[in-house]
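Dumping the structure here so I can ask a few things about it.
Of the protein chains in this complex, all but one are displayed in their positions.
Chain lettering (A and B) follows the sequence in which the chains are written, and residue indices restart at 1 in each chain.
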Amino acid sequence: MSKLKTLYQSSLGKKYIMALTGLGLFAFVIIHMLGNLQIFLGPDPINSYAEFLKSKPALLWTARIGLLAIAALHITSAIQLIMINRRARPVDYSTDKIVAASFAARTIIVSGLIILMFVIYHLLHFTFGAVDPKFLRYEDYLGRHDVYRMMVEGFSNPFASAFYIVSMGLLCLHLTHGVSSTFQSLGLKSRAYVAAIDRLASISAGVIFLGNCAIPVAVLAGLVK
Amino acid sequence: MTIRFESKVPSGPLSQKWTKYRHEVKLVNPANKRKFHVIVIGSGLAGASAAATLAELGYNVKCFCFQDSPRRAHSIAAQGGINAAKNYRNDGDSIYRLFYDTIKGGDFRSREGNVHRLAEVSVNIIDQCVAQGVPFAREYGGLLDNRSFGGAQVSRTFYARGQTGQQLLLGAYQALSRQISLGAVKMYPRTEMLDLVVVNGHAKGVITRDLVTGEISAHASDAVVLATGGYGNVFYLSTNAQGSNVTATWRAHKKGAAFANPCYTQIHPTCIPVSGEHQSKLTLMSESLRNDGRVWVPKKSGDVRQPQDIPEEDRDYYLERKYPSYGNLAPRDISSRAAKQVCDEGRGVGPGGRGVYLDFGDAIRRFSKEKIEERYGNLFEMYERITGENAYERPMRIYPAVHYTMGGLWVDYTLMSNLPGLFVIGEANFSDHGANRLGASALMQGLADGYFILPYTIGEYFTSTPKLLPSTDHEEFKKAEEEVTASTNRLLSVKGKRTVTEFHRQLGKLMWDKCGMARTAESLKEALEKIPAIREEFHENVNVMGDATELNQHLERAGRVADYMEFAELLVLDALRREESCGGHFREEYQTEDGEALRNDEEFSYVACWEYQGEGNPPVMHKEPLVYEEVRMTQRSYK
Partner (left out) sequence: MNLTLKVWRQKDASSSGRFVEYEARNIIEEMSFLEMLDVVNEELVAKGEDPIAFDHDCREGICGTCGIVIDGSPHGPWDATTTCQLHMRAFKSGDVITIEPWRAKAFPVIRDLIVDRSAFDRIIQAGGFISVSTGGAPDGNAIPVSKDDADMAMDAAQCIGCGACVAACKNASAMLFVSAKVSHLGLLPQGEVEQDRRVLNMVRAMDAEGFGNCTNIGSCEAVCPKEISVDFIGRMNRDYRRALLRNE
């Protein structure tokens, strides 16, 4: 117990929490993307995948609650760290010269916030059907929830797609700093692997961006109908 | 008279003296140690190592430094290395050889017993520092690396890149920090000692000024240890730190501690030359550069050609010419004087003509630019930062500068001054270096004193004198406090026309010109006449801003310069009285036919111990004869 307390109270411990939860969210983003990419295989695979997930409520809800907890921890630690950091530097320099900080690193808070807003919108859009309640009522020929149709119609709205694409861009930005930072925070980034880890971060961020954006782009371009 | 300045070197064979001392010295009961309070002034190699070690033994220690942290003392700037007679190289080194080299290097003006002890404990220092985590250079096999330094014929110098002083100091600082965290040392950073308090003839405390608030405080103790470094800044320009000062030792001197051999000052041959009036300090370039660089000047005076346009036949590699066997590696005092000589002849180079070339052209051709970069890259970078010149393409310009002072407060074998209870260690004492210090020996001496000598010898004082820890309400404390406050206020009330720096620069220039690398009776007498005039003007016409109850760097500096104004006179007087040339003290009247230092062992093989006689009275000199039981004095020859 005292170990957890030390972990939670120390600055390094908070960074571990950020890193580990970030890693969890990163894994989710990849799995989620792979699931969604099934849209390119036609309606059947993706609808049956959705049906499969729904047929295992224990698994689904564990994953949902887990994800929520992870996201909450990630956000809480972030807020706490931001507060500590603001307090640590109460006065700014009159001329602020940016030294060594990449764009992604400097904007990590902004990108994080916008991603959070996006996630809420995204959930309202496709999970709760709050944007268009009929999305949840679509059924395919087997009586399963027609996720395929929901996605196609959802992304046919250029504004929704644009927001989606912009958010994916920010997510990508968030990850280029976030992934390599995770390795650094966990002390897994040794001199020999620095370049490799940074490359891994950029490549994975790029893949996630391309993979996720492929869907709205394909829908808007009429490739997926 | 000589009884008062008895060396107290134990009798018996040289190699057994220290062992004998340690066996015979009475020990302080461990349970009683915490009842003894020790004040340590200064936190450099000597001060930090002493404070830490005394605290480890159980004494109650207070340590003071004027810097903002004990980690910043000027020991940190030592580049080259630290000597130890480990003989890891199997090249014939031994304790005796290190002892002999040090005695000879010091031109036979140091105490045999002290120097032998220094060589003995040198081996313990390395072990201690390794255990503390000092990252000395290693070989691939994992053992400690050594190099030859300053012309020594054996490789006995241990080093941590070009930052040996820094790493050794951080080791001592860390040991000190550990004791601070244990509550055994109370540390007072940004605090300057302004007076020593003497009660019943014993040093029993100090008066300090908090440099942030200006508060004057009194601290009482059973013994006081001064580890306050050297006085090189009396020359204004030196390689010393800006804050290095003579204040603590000078004020102790005025309270009765004798000052020994103040005229022994060391000039380091490889510093970056002065570039103008604005110059605030001189930067040393490691002596190791002389391993590969060749020193030269144009043969003709007034040759204004660029160095690369001067052909070989018009160059004078004067060190190689004069000292064929040592060449560019001739000892510090000899190379420095040789540089002065060629510049006096009008053959100096660079702005003002006070510089000589240190040329790496041949070394680059022989090895490669990469090899030279690997060896000295950081030094070349530093040189370029300061001068804007690329030393791979054109020779460096170097000139000697004041670097280290061998003189200091007189101490006996136990490192105690003639004032009982006042111990002086490191560069602040008159030290084991005689008239000239060898490269890589200052670090050795500072740590020897602090880690391995003082912790034994201070106990002798405690066991042999009745314990007395006065209250700070004692009248001597009150009196000293009042004096300190009064002299501070005096400085602030002058409100004259000239700044402290102007006076310091004026004094320094006079000292450098008249009492620098080469001295004559005439130049010294001239200095003796001029110094009091500068001092008087200082006290009538200095302008010190601000007040005493705030952080006031100007006031701090004024106090230090005021002390230099008084001390300078003693330095010159000592130089005048020592009618011989030895080591760092070169009197032009006393030289051999080929211009080498000519010692006079008959009349001058003594330590000059100067006693203060009150303001306005000339100081009195006592002599501690140097008795050589084992070593025969010879003329140094580096030809």
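The rule is simple: a contact is a pair of C-beta atoms (placed from the backbone, for glycine too) under 8 Å apart; a residue touches a chain by one contact, two chains touch by 3 or more.
On a predicted model such as this, the values are computed, not experimentally measured, just so you know.
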Query raised in the report: Looking at the whole complex, which of A:30, A:63, A:81 or A:220 touches the chain that is not displayed?
Result: A:81
Report task. Using the definition of touch stated at the top, determine which of B:86, B:290 or B:347 touches the missing chain. Result -> B:86
Report summary line: Full-complex touch with the removed chain, picking from A:60, A:79, A:101 or A:124, is A:101
Requested in this report: Check each of A:79, A:188, A:210 or A:223 against the chain that is not shown and name the one that touches it.
Outcome: A:188
**Report entry** Candidate in contact with the missing chain, chosen from B:11, B:280 or B:306
**Finding:** B:280
Query raised in the report: When the complex is taken as a whole, what residues of chain B touch the one chain not shown?
Result: 49, 52-53, 56, 67-74, 76-77, 86, 88, 124, 126-133, 135-144, 158, 160-161, 163, 166-167, 170, 173-175, 177-178, 180-181, 187, 189, 212, 239, 241-243, 275-276, 278-281, 283-284, 381-382, 385-388, 451-452, 455, 499, 501-502, 543, 545-546, 550-551, 553-554
Query - Sites on chain A contacted by the missing partner chain, in the whole complex - result: 2-3, 6-7, 9-16, 81, 84-85, 87-97, 99-102, 105-106, 108, 177, 180-181, 183-191, 194
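FYI, only the chains that are shown with their structure count from here on.
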Query raised in the report: Roughly how many whole angstrom separate the Cα centroids of chain A and chain B?
Result: 63
